[in-house]
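In this view, the complex is presented without one of its protein chains, the others remaining in place.
Read from first to last, the chains carry the letters A, B and C; within each, the first residue is number 1.
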Amino acid sequence: MAEHNKRIPVQHIVGFVLSLVLTLLAAWAALRSDLSTFWIITSIMILAVIQAGIQLFMFMHMTESESHNGHVPWNMMFHGFVLAAIVVAGSLFTMSFGHDHDPQHNGGHEQHQQQEEHSGGH
Amino acid sequence: MERNKRHIKKWLAMLPLSLVLLLSGCSQLTVLDPKGPVAESQKDLIMYSIWFMLVIVVVVFALFTYMVIKYRDRPGRGDKDYNPHLHGNTMIEVIWTVIPILIVTALSVPTVQTLFDLEKPPESTASATAAKEPLVIHATSADWKWFFSYPEQNIETVNYLHIPTDRPIEFKIASADSMSSLWIPALGGQKYGMAGMQNTLYLQADEQGVYDGRNANFTGEGFAAQTFEVYAESSEEFSNWVEQAQNSPELTQDQYNKLLKPGLTDRKTFSSTHLQWVNHGTMAGMDYAIELHGEAYEKELHLKSGDIEIDATDEE
Amino acid sequence: MSSHELKTGPLEYRTQQGQMNILGFWIFLGAEIVLFSTLFATYAVLFGRTADAPLPGELFEPGSVLIMTFLLLTSSFTCGIAIHEMRRGSKKGLITWMIITLALGLGFIGLEIEEFIHYAHEGATLQSSAYWSGFFILAGTHGLHVTVGIGWAILLLIQIAKRGLTPVTSRKFFIISLYWHFLDVVWIFLFTSIYLIGMVV
Partner (left out) sequence: MQLDEFFVTGEPLIYAGMVSIVLVTAAIIFVLTYFKRWGWLWREWLTTVDHKKIGIMYILSALAMLFRGGMDALMMRVQLAFPGMDFLGSQHYNEIFTTHGTVMIIFMAMPFLIGLMNVIVPLQIGARDVAFPALNALSFWSFLFGALLFNISFVIGGSPDAGWTSYTPLAGAAMSPGPGQNFYLMGLQLSGIGTLATGINFMVTIIKMRAPGMKMFQMPIFTWSTLVTAFIIVFAFPILTVALALMTIDRVFGSQFFTLTGEGLPMMWANLFWMWGHPEVYIVILPAFGIFSEVIATFARKQLFGYKAMVWSMILIAGLSFLVWVHHFFTMGAGAFVNSVFSVSTMLIAVPTGVKIFNWLATLYKSKIQFTVANLWALAFIPSFVIGGVTGVMLGMAAADYQFHNSYFLVAHFHYVLIAGTVFACFAGLVYWYPKMFGHKLNERLGKISFWFFLIGFHVCFFPQYFVGLDGMPRRVFSIIPEWMPLNVISTVGAFGMGLGFAIFVYNIYYSYRYSEREKTGDSWDGRTLEWATPTPVPFYNFATVPHVNSHDAFIEMKEKGETTFDEEKVEPIHMPSNTGQPIIMMGIAGIASFGLVFEWMWMAIAGLIGLVVMMGVRSFDYDDGFHVEVDEIKRTERKARGL
């Protein structure tokens, strides 16, 4: 309660600084680091999830008790993200995993390989 | 009221009975009368599951009949055997959770096994000779016909195909336009044909004969007529047929492009394949038909049922 | 439909209708997650299907994308401050910080439009290939959400100027703040999975 009347919104400032730092870190990892593609993707996705958490908890007051809505907002966000994972991973799994998209090139489901072929054509 | 109840009983008693009777007559049904190892394995799986299902149906029907008869509210029943506050019984609920889990497990194991088996050419069962190399046939659907290309023999047929018995056939399925599905129920289950993608389906005929094949996935107006016949014959007869076919005229690209146009066509035989210009199963070939005949898909055929039968009698 | 009103706590939560509207909006955001994830899934599956159009790595520019990201991150922060001011009972603070938020949002939209025009000049349009269709619709849907948010917030600013801080107006502002932060969450994933990965792969 008292927190709402504070002059300086400490939580927001901390959240803001954190999100700037995390963004720069992700950009660095992607553009300047020597990590392999797999590790770049993994690490920047983790950074994105952390940043999303910062928004939800520090900016959006997802869990404040004054709302009288209990755990429902948290519940909806949680299940929303679970479903997002199902939709994205599930689509990749079923659409790209086992299929022979391009039998002549014989590597349809490995997308970067395909991409190299394309860039070769340019 | 009373009569209705008797109806329920009679009717319910008849249902499982009729199921059994019908099942015994099932051996005539195409899917349950397999002519090759692939369809055989699928039939075995279906029969295996049907027995489980029959048991479940009988148990549920028996329980249902018992409850409905015994606990109906009839005059003079009073409060005998009546317990409105019976709210549950953990023990029995756990039992009827576990039993379905066991059944599902019993069904899953052979399903997964069969699934992986179907990805490989069937092992030869009928002949004692060592496993033969599969015969590769490219099956390409276009609205509303089928092209079968034999790259090794360098022949192509439209709306019919010949295969040797006792030898696995490796279908490379694709479509020039709408998504189709190659289905020869007597020889085994289906797989989709799509433009820009290539699916592999292994089938094999053990018995000689003529089998119906068709596109099973809706493709628009001529869908019902998108059928073909499969001639399964001994390898000598098959070789003779191939020789004959190799004496047919060559397929020109011009002619092929005309054939691709949406519409019905009768059987054709050529001594070369369309694969030399385009493979619709590749990314490069996926827009071939649509670029060629984009406008033609608007036109209606005004197809009536009679048209299809005439078409069928025309053949041969 | 209860009209009982609490005497303490943030204004937006005092009536049951206020609590319900906010809860309803949280549920709506759950649906929005799925909506965007479907677009992400489509984008991911179509990745690499560029046909004859340029590759994403050739067009994406880290500089302008980073500026857009910082604009949106900052606007999310200022929007949070606006709500903080609202809860302190400062109508003026709320309006001021909200206008800053909208200005930043407008900047973001401006840069995005410029970016889209640039890509179109390079031969990457909605029609040019499956990949670019996926890109424009995913980024475009987010941009459209931001635009709608700006229009919506302007309507609310007019209302608060007229009516002051009441349980109803503060509930409306709280809801739009949720919306705005949520768009930032979506952007973080857009930034990561379209631009960063697009430049890496």
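Assume a contact is a pair of C-beta atoms (placed from the backbone, for glycine too) under 8 Å apart; a residue touches a chain by one contact, two chains touch by 3 or more.
Not measured: the values here are computed from a predicted model.
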- Among the chains in view, which touch the chain not shown? A, B, C
- Out of B:118, B:137 or B:245, point to the residue that touches the absent chain in the complete complex. B:118
- Note on the structure: Out of B:140, B:157 or B:190, only one touches the absent chain, namely B:190
- Touching the unshown chain, subunit A contributes residues 69, 72, 76, 79-80, 83, 86-87, 90-91, 93-95, 97-100
- Task: Over the whole complex, note the residues of subunit C touching the chain we left out.
- Result: 1-3, 16, 19-21, 23-24, 27-28, 30-32, 34-35, 38-39, 41-42, 45-46, 49-51, 126-134, 136-137, 151-152, 155-156, 159, 163, 168, 172
- Item | Residue numbers in subunit B that touch the chain omitted from display | 1, 4-5, 7-8, 11-12, 15, 22, 26, 28-32, 39, 41-42, 45-46, 49-50, 53, 56-57, 60-61, 63-64, 67-68, 71-73, 77, 81-89, 92-93, 96-97, 99-101, 103-104, 107-108, 111-112, 114-116, 118-119, 143, 177-179, 181, 183, 185-186, 188-192, 194-197, 199-200, 212, 214, 216-225, 283, 286-287, 289-291, 294, 297-298, 300-306, 308-309
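Convention: only the chains that are shown with their structure count from here on.
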- Rounded Å distance between subunit A and subunit B, as computed from the means of their C-alpha atoms: 42
- Starting from the mean Cα coordinates of subunit B and subunit C, work out the distance between those two points in Å. 48
- Quick one: report the Å distance separating subunit A from subunit C, using the average Cα coordinate of each chain. 15
- Item | In the complex, subunit A residues that touch subunit C | 1, 4-5, 7, 9, 12-13, 15-16, 19-20, 23, 26-27, 30-31, 37, 40-41, 44-45, 47-48, 51-52, 55-56, 58-60, 66-69, 72-73, 76-77, 79-81, 83-85, 87-88, 90-92, 95-96, 111-112, 114-115, 118-119, 122
- Message: Which stretch or stretches of subunit C touch subunit A in the complex?
- Response: 8-10, 13, 19, 22-23, 26-27, 29-34, 36-38, 40-42, 44-45, 47-48, 50, 54-55, 58, 62, 66, 69-70, 73-74, 76-77, 79-81, 84, 87-88, 177-178, 181-182, 184-185, 188-189, 191-193, 196-197, 199-201
